[in-house]
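Just one protein chain is left out here, and the rest sit where they should.
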Amino acid sequence: MADADEDAVRGTTVEATQIEVDLSDETQDFRLLNHLNFLTDTSSSSLPRRGEKDFEPNPTEFQADVLSASRQAMHNALAHPRLHNPKNQVIAIYAPEGPPPPPPVPPGQDPGKTSGRGASVSPDACVYVPSPKGQYFKNMGQADRKGVIWLLPEEALYLLERGSLDIRWPTSITGGTVEEGSEEEELSIPMSLQAAYACFIGRGGLTLERFTVFSSLKRIGYAISRAPGWDDSSSVEDSADEDSRNAYTQPVTRGAGLAGILGSIFNWINDPKSTSSTAAGPVIGYGIHRNYSDIYKKLAQIPWHDPTTLPTRNPLSTKPPYRVILHVFKPSTFIKKSALPPPDFRIAVINTREATTIPTLPELSALLESTPLDPPKGEKMDRQMYLRLRHGYRNVILAVVDQGVTSFLRVADVAFGRERLYESVGGSLGPKKAGNFRKKKR
Amino acid sequence: MESTPTLPIPISYVSGRYLLFSIDAVTYLRREHNICGVLIGTLPQIPQQNVFLGLPLELMPEEARVLVDKGVACIVDEAKAHDGMRSLLEEDRRQYLRDLESQGQLATRILADRKDQLREQSLKEIDEKKAKGLAAKAAKAAQAAADAQIAASSAPASTEKDESSSIFAAEDEMSSLSRTTGTSTPAPQQTMGITPTTSYPPLPHPVSSSGQYLPKPKVPLSYPLFAHLHSRGYFLSPGLRFGCQYVAYPGDPLRFHSHFVVVSAEWDQEMDLMDIVNGGRLGTGVKKGFLLGGPQKRRDEVESEADRIETVRTFSIEWAGM
């Protein structure tokens, strides 16, 4: 490590002297001082570059050198400090008791400029920003009556971790007398990354897995809000909507179910000569068949699952972890915090160490039923059957987290039965009359 | 030259998970104990991507357990440790804030120097003479910073007090030097704020204090296989990407491809032969072996998990290609 620092330091303005520093006697402070040198030097603070990997270790010095260079680069990248330029420093304060009683807005602050006055603040919020500025509060945080922005633990931790928020311990915890004429935050102790994890993870239902999913999506630009199912203990009783309190509903099937068969018998009794006779005789009945579609329709004896006929289930009647806990919005979606649009994605977070098997059909069905009908639409989907099949009629994303490694899986309810292949005979699988899909648009 | 952190290394237990925040601990455990963990944090210098992540490092309970069993690490209840923020001495608190401030000033200073340097470089092509003048200036400034650091590093760092006072001295020296060199001294209000990575200081190092560690991490039934492979020099990481329990690397994953997708089973645990086909086919498809193994003893047959590790037997499986 020491070599890494030194190598990187060479060629900088402070080169002559850094080498003399004995880094084996490192403490937190010296490390930080050392790594400050990389702040604006893009060549050394750049990402570790792996290059080609080898199959197995061999005793060559070359391999050892490449490995140690990789490790040094990693070390340097990880040691990068979180600095706040006073010009755009945003200070927040940790409120272990949560809202509501934030200290009065410091004088000189214009409480009128923030919108969302009177908006309710989540009881899980635990960090407040007395004078919010910058881009991050456009889709994060909730303003209270005084215009103070309150952040949920995941929002606060994410912002601190990316170096965009300077969170302070409240003086109620760390003590300290406010000196004359000085603002409170100048005497407050900055919260370390470690402290932020210790205080925020485990708070208000925020597991480490949920946080890693949250931050990995935030990093690449998505806006995220907690879904009603965030609280594992919340159930249907807590919500006004009692319609779908029943447990797993039997899959509704279409085509010739029992009713369908009874129906055709009934038809046959009424009109024994009709082609719909199945009780006695060939499956497709006697009579003249003028086109294949008629025949195929009659042959459709096997019940199939039609997701469009399912009642939408209350999201709270699902069982964690197979429950939507995050609503995710594409970066292009316009977000108004006080009136969120319907989310672009719904996410359930699953920890592989707690749920070691794949979900059961009832678990997965309940999860899908708790999402709104989202039929394939658009010109492209109308044209291409495979796109329709892939898109499905309801969908949800499972974020599976295994000890810090996350995989996102999209699960969709597919309606093969709705795709009448016999209607597109000769017309390939491409363009197709799509009227019945348009109608289903919500 | 490579540093060894004070042992045992405190592993932060946060809401049921095992985390490391100290870069030295992370580098040391990787280098000396083949423990990689998974980086889960945002890198502040490049926060808008998911390819390269930063601290903290999440450890599997198995990794934490191996380290605790080796006596290299101990488990600290981090939420509890941070209750210590309530009992900071007024003097320590002020001292810590002064330390942070001096670091912030130095950061500001170095950034300014770097800016100068960059400007100097760009001017160089235009005006050689001018650039030379600036360089001399920059070198002078650098000498100043260096002197400060030497002063700081040569001071005994045995106790917290000594250490902080030495930094304080460094700060003094630096500010006086900046006056003499006549470069633009950053005004106090422009000092960089710092979000430290760890809480030690201001909290006393958990190993030196009280020594109240949490018990050894609870581990899954696959732990003996994990420990067996780890003891044979393999680097292991979570297996989600390959649908297995662990991925085993013959060396540091930074440099080497993995050799095995690993699945553990108990000795008499009934398995479907199809699982062997699945694993064998999957492994071969990604040029890896499928490693199936487990301890011959059940948990109720031994006194400790360590006794199971010695009884592990493994089998490497590849598609025969026929």
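Worth a mention:
Residue numbering begins at 1 within each chain, and the chains themselves are lettered A and B in the order written.
Rule of thumb we're sticking to: a residue touches a chain if its C-beta (ideal position, glycine included) is under 8 Å from a C-beta of that chain, and two chains touch if they have at least 3 such contacts.
Going forward, contacts and distances are computed from a predicted model.
According to UniProt, the chain absent from the figure is "tRNA-splicing endonuclease subunit Sen15 domain-containing protein", selected among "Cytosolic iron-sulfur protein assembly protein 1", "Transport protein particle", "tRNA-splicing endonuclease subunit Sen15 domain-containing protein" or "Small ribosomal subunit protein uS9m". Interface residues of chain B facing the missing partner chain: 229, 232, 234, 248, 250, 259-260, 265-274, 276-277, 280, 283-284, 287-289, 291-294, 296, 313-322.
Keep this in mind: only the chains that are shown with their structure count from here on.
On the chain A side of its complex with chain B, the touching residues are 1-3, 12-18, 20-33, 36-37, 39-41, 45, 47-48, 50, 53-57, 63, 66-67, 70-71, 74-75, 77-87, 89, 91, 158, 160-164, 166-167, 169, 173-176, 187, 189-195, 197-199, 201-202, 207-208, 212, 215-216, 219-221, 352-353, 400-407. Listing the residues of chain B that touch chain A in their complex gives 1-3, 12, 14-17, 19, 21, 23-24, 26-27, 30-31, 37-52, 54-56, 58-60, 78-79, 81-82, 85-86, 88, 90, 93-94, 96-97, 99-100, 103-104, 106-107, 110-111, 113-118, 138-139, 141-143, 145-147, 149-150, 152-153, 157, 163, 167, 189-202, 220, 237-241, 250-252, 254-257, 259.
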